[in-house]
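A single protein chain has been omitted from the complex, and every remaining protein chain is retained in its original position.
== subunit A ==
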Amino acid sequence: MKLSLFKALGIIDCCIFKRIDEQHFETVYAESEWIDLLLPSARDNKRFTIPTDSPFLDDFLMQAEEFWEYADYGKIDSGVWNEEVENNELKLNAYASMDKGDCYIVIHNVIEQFQQRQKTLQLARELLLSNDKIVAQQEYVHQRLDDMLNQSSDLKSIQQPINEVIEKTDIGVAILSPNLQPISQNPALYSLFDAHLTRSETQPYKIILQLFEKQYPEFERVISTGSRWSGELFWLKPPGTGKWIKLSIYPVKADFQQITHWVFLVSDISQVKHLLQNNEKLTYYDALTDIPNRQYFWMQLEQSVSNALPFYVLYLDIKNFKRINEIHGHSRGDQIIKELVERITPHISEGDMFARIGGGEFAIIRQKTVTEQQCIDLGHKLIDAAVQPFYLPNGTHCEIGLNIGAASFPRDADDAETLMKFADLAVFNAKKASKSSVQFYSQELKEASQRIIELENALQSAITNHEFELFLQPMLDLTSGTILKAEALLRWNRLDGERIGPDEFIPIAEQTGLIVPIGKWVISRACEMISTLNHRGYSCKLSVNLSPRQISDRHLLEFIRGSIQNSHILPNQLELELTEGVLVDNYDKVQYLLTEVRKLGVSVSIDDFGTGYSSLSYLKKLPIDHIKIDRSFVQDLVSDENDKAIILAIIAMAHSLKLNVIAEGVETELQRNFLQLNHCNLAQGYLFSRPLPFAQFCDYLSASPTQKLITPSAPFPE
């Protein structure tokens, strides 16, 4: 019999039984002695009966009954189980299968596979536990320090509690100034580097900075952009064997996003590395995805450079991966990573390398690509694969994005470090786009990113330097011609005289989070302006724009309330403008905010209506007062029948929902007449006035014959 031969060769060690009825099974093949321990009657009586002495097997046979009842073919697997009988330990795995209407149970003795798996997983899990512990320790210390450093910019006042935290912990901590000068280094850090507290030449922070700069091309970008970073460094100190350390770098930022401190956290992971070195697979392959890891990737990259043949490096970064882990949990984050790798792998050509080089970061070395276009095409294929929804076991789904940066050898750089530095810079730029994108390194990109860094730095001091100014663009009642309100528009005049357009600086402010303090300044300044207008006897509402980041600011509502109170204005003189995108992306937060501002008496309008988003249900559900028709529809309404139809539909829909309609970008009499004829309520555009500085806006109001006047009621504040 073939099975005997397989058994003799040690290929298979199993017993087979055929189902007679729900309780009885007939022995087809059972030559192994271990079956006497599990099913004592199976060999002698050529059959066994349920229940057996194995609760696991009985449970699986119940599952098998369901399978045999409904399935026509195939098999199900019990998974590995341990059976202890008379001081013997069996490691077994059973299958229930169906063949031509007959039902079979096959039980395998899997002792060898079990031992192999246990050996591998023992090591892998010990690593996992050690790593978990290091990450948790670092995160905790970081959180504590971040809270304290954020409390006060005066380090002296918080020195004592900081010392308490960092002296107790056994992970190395260095707190540095914005220009990387040491403020505090704890004893654990010194002992990690075997350094003495008094010898300045062995300052641990210096060693860390040198190692980071030498071993990671990202160094310059991380420091210049004030980014978080985490990775492993190797410190070789002859005559010793050296140490592996895990370094996490966190910038501590103030309200205006300027760096106040750097926190470096360092843990000794030599033991983890030593465990890894015992297993070649774990040394070079990522345990989660089974694809090459960072170490293997770098070896291959160095090899490709020394081969001196042209190639490309693609750096892939999952958009907001940290947030995905926070929302869905780490184990689901891991599942997403695994599935993403399965989706990407088929697109990788033979001979190319695809590696996981960080938590949510991957890299590809494309050996055979000859054109940049082929790389871009590959990038788009990978993005297409990544953006498909990931279905989670609890029935929900999650969507991710991919930023891809690429650099070319030898065109962009002829050494591995510089090449990766440029690919990193390219991916950093790709991150700035809201959607997934592929970005190639270029000189222009380098200059553009330098410009962005320069603007970021300048933005941090723009408020304190009084570089911002609010311009006001009036909105008129189309029937009466009265100026009912005005939109507050931000302008940035740098100290050197350069004027930066909002299209350039708003995305940077949004990206860096500076939009939050800038947005607060806008609200506060708009309230002051309303107050001034009140005192001059004008009744004019001002509307301010809210960005997605501001919506997420927990203190926004309180700030709006405070600004209104401090300026002694009526809440209904302030209006908030939100784009449709903000509504759709942050529905829950927006609903809460708008409901609360409505309670205050502040009105709300939806900006850029009709562009891109089609979910209209929010118009009914949210407390909205006005919608603003996007200028793109108004622009061509006289010549374009479609735009005309869209505008008419928007007006009809808005009025049926009892919302007012404002048309933006009105530039001609023809446009005004059409809008007026079709009952559009208000209009804004160059036909009436361009955005004006406050003083000129006041002149404009006073020159307007139909302008509504109120009685000044409070002292003039300016």
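Rule of thumb we're sticking to: a contact is a pair of C-beta atoms (placed from the backbone, for glycine too) under 8 Å apart; a residue touches a chain by one contact, two chains touch by 3 or more; residues count from 1.
Everything that follows uses one rule, which is that contacts and distances are computed from a predicted model.
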Chain excluded from display, named as in UniProt, from "Protein-export membrane protein SecF", "Protein translocase subunit SecD", "Sugar ABC transporter permease" or "Small GTP-binding protein": "Small GTP-binding protein"
Option touching the unshown chain, where A:Trp81, A:Tyr95 or A:Tyr284 are the choices: A:Trp81
Touch with the omitted chain, as defined above, among A:Asp59, A:Glu112 or A:Asp414: A:Asp59
Residue touching the undisplayed chain, where the options are A:Tyr29, A:Phe114, A:Phe256 or A:Tyr618: A:Phe114
Positions on subunit A contacted by the hidden chain, ascending: 55-56, 59, 62-63, 79-82, 84, 91, 93, 114, 117-118, 121-122, 124-126, 128-129, 132-133, 135-137, 140, 287-288, 329-332, 334-335, 393-395
